[in-house]
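With one protein chain removed, the remaining protein chains of the complex are shown where they sit.
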Amino acid sequence: MKNSFKILAVAIAAALAAGSAHAETLRIATEGTYPPFNFVDASGQVQGFDIDVANALCAEMKVECKIETFSWDGMIPGLNAGKFDAIVASMSITEKRKEAENFTQPYYQAGAVIAAPRSVELETTPEGLAGKVIGVQRASSYGQLLKAKFPETKIREYDKNEEHNLDLAAGRIDGVMAQRLFMQQWLDSEEGADFEAKGKAFFDTEYLGPGAGIAIRKSDTELLARFDAALSTIMSNGVYDEINDRYFKFSLKPGQQQ
Amino acid sequence: MNFQVMIESIPALLGGVVLTLQLVAVASLVGFVLALGVTGLRLSGKPWLVAPAYAYVFFLRGTPLLIQIYLVYYGLSQFPELRKSVLWPFLREPWWCALIAFSLNTSAYVSEVMRGAITAVPRGQIEAAKAVGMSAVMRLRKVVFPQAVQIGLPAYSNEIILMVKASSLASTVTLLDLTGVARSLASETYMPVEVLGLAGIIYLIINFILTRILRGIEWLVTPRLQSEAGRIAKA
Partner (left out) sequence: MIDLHGFGGLLAEGTWMTIRVTLIAAAAGVSLGIGVALMKLSASRLLRFLGEVYTTGLRGVPVLLVILLFYFGAIAAVNSVARTLGYTEFIDVSAFAAGCIALSLAFGAYAAEVFRGAFQAVPKGQIEAARAIGLSRLKTFVKITLPQVWRLALPGLGNIFLVIMKETALISVVGLDELMRKTQFAVDYTKKPFTFYLVAAFIYLGLTIVAMGVTALLESRANRGFAIDRRQA
């Protein structure tokens, strides 16, 4: 009993005091379910391209960083509410999100694809996708794109990307629309062997934006400038390329694609 | 508070209400039928029937509904054989998966209510009914059942309200029930408090109306309540 009161007291203290901003510890949010960009391994460590970029940026800015995982649909509300200072979670820079947050320059450009079974002919045109059930992550930019460009498509929303892949593999849905490299990694895996990317990749900046950026609260303009400067540095001094090569065979650096 | 967003969300949320009510209604019905069977097994007195029924109830009451849904929805699709079976056309639909999980879950709780209500009927009455020569079916119909219904109904009403709330988990397997619609809208508008708060109010209204209806039914099937009301009216 005594112990549970102790726990209670600690919890209340933590709830009330944890937030007080310590000098120069940045709290960074990521998702943890988006390999190879961010994922959790068996030891509970969050890893991936996003994490390496975030750590490189923090080293460049000479600040301490605490990277934690949060649910995807809680990212923007969490940033606005002040739960953390930056989102480094492969978040596409979109017009709609820019109403809520500021973004740094893009740190990678991936585009989107629709993946479907190899055995099925699927035209990625409004007619070809009419009536088809396509899975996307809730609160993702792909849902917006589908809604606008393929109005006859039935959209099914998932909490996590891994879940729509499970459902695609199970045959519950006709296809999945997601980020190109994330999907490529899955298509190359054992689970995704019977599936392929259909048609051309999507690069509609109107919906997908110019790439993935780091989201910062509107009020933190100074922090935004520092992140931007640090990004420019690591993209020119070779640090970025080195991280890139750890995960991908080709460069993700914005402006060097296709 | 952004009331504009709240007002604009109402039509979509009401669309979600339809699915919520549909799931609750069907799951309650299926769960009730299953519960009858499980209760029968548990009261059969034969250990080899009682034990599996007990395990069934214990597993479903002892694990989170969220896990049960995930087991049915994502878990079963782990087996390729199942995907080729005749069950797949049902199991591939999130609606059926949610329905299966809800029905199984509620059947365990309802069977507990039934068992409690039936065992609460005084033994002496059953012995008396035997003594005057009533058959087993007759005893069940004329003595046990009418009383068990009265005893069990309040607890059963409670289960239905719990089912309404539990149905919010349908949103975790892509269904657009009231909670699912609210979560979608919250992520589109970036106004979670407004939209989720409104959904909460709608749940309250549903449960309020449902509670009233269930109270009415309790009153209808319980002569004691009616005669008490009559006495008060006369006095």
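As written, the chains take the letters A and B, and residue 1 is the first residue of each chain.
Please note the rule applied: a contact is a pair of C-beta atoms (placed from the backbone, for glycine too) under 8 Å apart; a residue touches a chain by one contact, two chains touch by 3 or more.
Note that the structure is predicted; figures quoted are calculated from it, not measured.
Contact with the omitted chain, checked across B:L66, B:L87 or B:I213, is made by B:L66. Mapped onto chain B, the footprint of the missing chain covers residues 58-59, 61-68, 70-71, 74-79, 161, 164-169, 171-172, 179, 182-183, 186, 192-193, 196-197, 199-200, 203-204, 207-208. Interface residues of chain A with the unshown chain, by the touch rule above, are 4-5, 7-8, 11, 14-16, 18-21, 32-33, 35, 39-44, 69-71, 74, 77, 81-83, 159-160, 162, 166, 191.
Assume only the chains that are shown with their structure count from here on.
Residues 74, 77, 83, 88, 92-94, 172, 174, 176, 180, 183-184, 186-188, 190, 192 of chain B are the ones touching chain A in the complex.
Chain contact summary for the complex, chain A toward chain B: residues 73, 76-77, 80, 100, 135, 138-139, 156-159, 163, 166-167, 169-172.
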